[in-house]
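Yeah, one chain of the complex is gone here, protein chain that is, but the others are all in their spots.
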Amino acid sequence: MTRFSRLTLPALILGATALTALPLAAQTTLTVARSVDADGLDPQKVSTTQSSQVTDLIFDTLVTLDASGVAHPGLAESWEISEDNLTYSFTLREGISCHDGSAFGPEDVVFTFERAVAPETMNPRRSQYGPIESVTSEGNVVKVRMTEPYGPFLSYLGSFSIPMICRSSVAADGNFTPVGTGPFTLVEWSRNDHITLKANDAYQGFSPLIENKGRPYIDELKLVVIPEAVARMAALRSGEVDLAEPSLEEAAILENEPGFKIYSADLSGQQVMAAFTWKLAPFDNPEVRRAIGMALDRDSYAMIAYEGLVSPTTCPAAPGLIGVDLEKCAAWGTSYDPDAARAIMEGLGYTPQNPLKIKLSVHALPGFDQMHQMMQQHLAEIGVEAELETREVAAFFDQMSQENLRTEGTPVLWTMGYSGVDSDYMTVMWQQPGFVNMGVGAELDTMLADQRMLTGDARVAKLQEVQQYLLENTYAVPLVSPGWNWLWASTDKVDGFRTGFVASIIFNDVKIAE
Amino acid sequence: MSDATLPSRRLPFPAALRRWNIAVGALILTIVVAGALLAPWISPYDPFRMASGPRLSPPTAAHWFGTDELGRDLFSRVLLGARLSLGIGLAAVAAGLTFGVSFGLVIAFYPERVKGLLLRIVDVVYSFPDTLLALALVAFLGPGAENATLAIAISLIPFYARVTYGLAAVERAKPYVEAAQIAGTRATRIMRVQVLPNILQSLIVIGSIGFSSAILSAAGLSFLGLGVQPPSPEWGSILASGRNYIARAPWILIFPGLAICLTVLSFNLIGDGIRDLTDPKGRQRRI
Partner (left out) sequence: MLTFVARRLLTAAITILVVVFLAGVLIHLVPGDPITAMLAQSGNASAADIARLTGQYGLDKPVWQQTLLYVSNVLQGDLGTTIRGNEPVAPLLLGRLPNTIILAVAGLGTALALGIPMGVIAAVNRGRAADFAVMLIAILGVSIPGFWMGLTFIQFFSLHLGWFPVAGTSARNIVLPALTLGIVHSALVARMTRSALIDILNEDYIRTARARGLREREVLMVHAMRPAMISVVTVVGLVFAHLLGGQVITENVFSWNGIGRLAIQAMLQRDYPLVQGFMVIFATSIVLVTTALDLLYGLLDPRVRRR
């Protein structure tokens, strides 16, 4: 029972404290409505955006990133990288304390890395930690040794992918309670209903993205789950919640309504694209893939399916990330040209009367759903009859892992979203076997492995080589960016809310007007 | 579905139309069925064609029910939706009825001990609300029109089995069945040749009661994203994909919602009227 039995006692206590502490300002609570809950609060066991958005509030990172993705000090006040790019030495800041009051030190960092890469942890983000050989500490310095150079390491260290966990998070019996050094402390979690967090009084923040480097201004942060979008929007409009994940349909009109604000995660690193089961004829023919790419109208998906709240994109990694150049990509990839596409398909004998039959395999998400119906019609126009198969997300990826291994059967066009703080996520996706077995081949694998070992301009060039390869062979058709959990709406009482990398949500500067 | 008194006699159908609820129900149902059957001929637009009109247009002379978020004509979609919703209902009821009746008959002809146990199991599943059973089944089977239909059909089986058992048990106790048994006729033959024809008419009536439940379950499943998938315009899935326009374009919710209400209402009215007719106490006017 959430409130019925517990209501009276805390109310009395609260009343009593309010009486004794009368001169103080009232406690400020920011209520945030989300569509789904976190899967878990152990950042080494979850990987979905909706989970990391929460863990990111509880845990901080060794380094921080500015808006252009350059690394700055975080829990580490400085660092050095050895000549051979194999050893990173982080000097930790003194005087940082964990939520339970213990001092945050090198043991915690070593613990974090060791637990993260241990096979029994089954960390879904294991590969983002890179080829770690060992992690040791000497006084206040933590040394991370790699077996080979790993270019994206600092970017991942600065994002919610690799948060620092205090040792006291894991009890002797193995149970995990999140204890970190982040701006908020966990008070209570009722799964699929709400997560209550309170401001960490001892907080010291270092991210260049925030102005308030001390304790957050708000006292309490309540993340409630309202699965039904209609109810979520009603709660926002009635003032019951301060901030909410809006439905796209209403966000489009809220933008022009006084009393409300819309926030879009411009550093999301999110990428929505279409891909092919390219082993299955006729998708093994690059010309067919190209024709399909030309049939897809990313501009109208952004404008209509996503209500103009996202931008069309041309690269296989998200705009703003290292090595992503939309103009170059546009030249390498396909653009909307239904006539040329129809000509290619007709040349191969496919017409609206004798269409190529494929499956359009997708999972359900706001915006995606409308886009898929539009894609179906765009494909029909070039003589491709696509049967739409919608699955729930886990089932969908399960299905795709199998579809991508098949060598015969109906070809499948599918869509997916992927996000990250570094273009290196193309490695996770495309290096064989790849995400849901979507890996392409040895040639691409080598390029992807090489970029990890490079830095600076050389790495940018290699990353672009990767994208050129993916686009010219039409393995991927980039569509829009961002695409999920990226949009927020608040009443205008809320000031200072912002979003960070990978659609993280930042409350350090939030103030609530009366 | 409720287990009110079961009809056990032949119904004079034309006379039944004189009852207001049956008459009104039949009228609505006739319109819905006609719409469903004639959909391809009377649809003003292709229900899948986007940009048939402007996006989110309110009802106009050109688009009677308005257009949806992709500019599809809502009237054409609701018409085609009638096919899907009624189709799912029909398939689920037919399958549920077939299996339910078979189980019910078999149970009625089992020896006492086995019968008790089987009946108990049917009662167990029957005590589980049908919507919920369908929901749980789809959760395991996966979403989609076929799975939703299958789940709804299975969820109807216990109800039909229970009812059939009741009817068959009455029939079985009658002298002609006893006579046949003494004459050594095999049980399956008695079921098929003697019992089934006698309870058939009652079963058809009971079948109509399952429809309203099946259509509501199908709409609920689609609404949750577990049933018919877009772009198929099943009523529940139109509601599901249009629900967020409740403030901007309420007609997307109003018309399919009304279609569900009216159709379910028609089945409920007919079911109610039939119960009135067959309830011996309700028949004579005593006031």
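Lettered A and B in written order, each chain numbered from 1.
Note that in this section a residue touches a chain if its C-beta (ideal position, glycine included) is under 8 Å from a C-beta of that chain, and two chains touch if they have at least 3 such contacts.
Just so it is clear, the structure is predicted and the values come from calculations on it, not from any experiment.
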- line: Per the whole complex, from A:226, A:254, A:421 or A:505 the residue touching the absent chain is A:226
Options B:102, B:131, B:194 or B:208, residue touching the unrepresented chain: B:131
Statement: The listed residue (A:191, A:213 or A:357) that touches the chain absent from the view is A:191
- request: Would you mind spotting which of A:32, A:436 or A:494 touches the chain that isn't drawn?
  value: A:436
- prompt: What residues on chain B make contact with the chain left out of this view?
  reply: 2-4, 20-21, 120-121, 123-125, 127-132, 135-142, 212, 216, 219-220, 223-226, 236, 239, 243, 246-247, 253, 257, 260-262, 264-265, 268-269, 272, 279, 281-282, 285-287
Message: Could you pull out which residues of chain A are in touch with the chain that's been left out?
response: 1-5, 7, 33, 36-37, 39-40, 45, 47-48, 119, 122, 124-127, 190-193, 224-228, 230-232, 234-235, 237-238, 240, 392-395, 397-402, 428, 435-436
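In this text, only the chains that are shown with their structure count from here on.
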- line: Distance in whole angstrom between the CA centres of chain A and chain B is 44
Chain A-touching residues of chain B, taken from the complex the two chains share: 48-50, 55, 69-70, 142-143, 225, 229-231, 241, 243-248
Field: Residue ranges of chain A touching chain B (in the complex, touch as defined)
entry: 229-230, 233, 247-250, 253, 304, 364, 366, 369-370, 372-374, 376-377, 388-392, 395
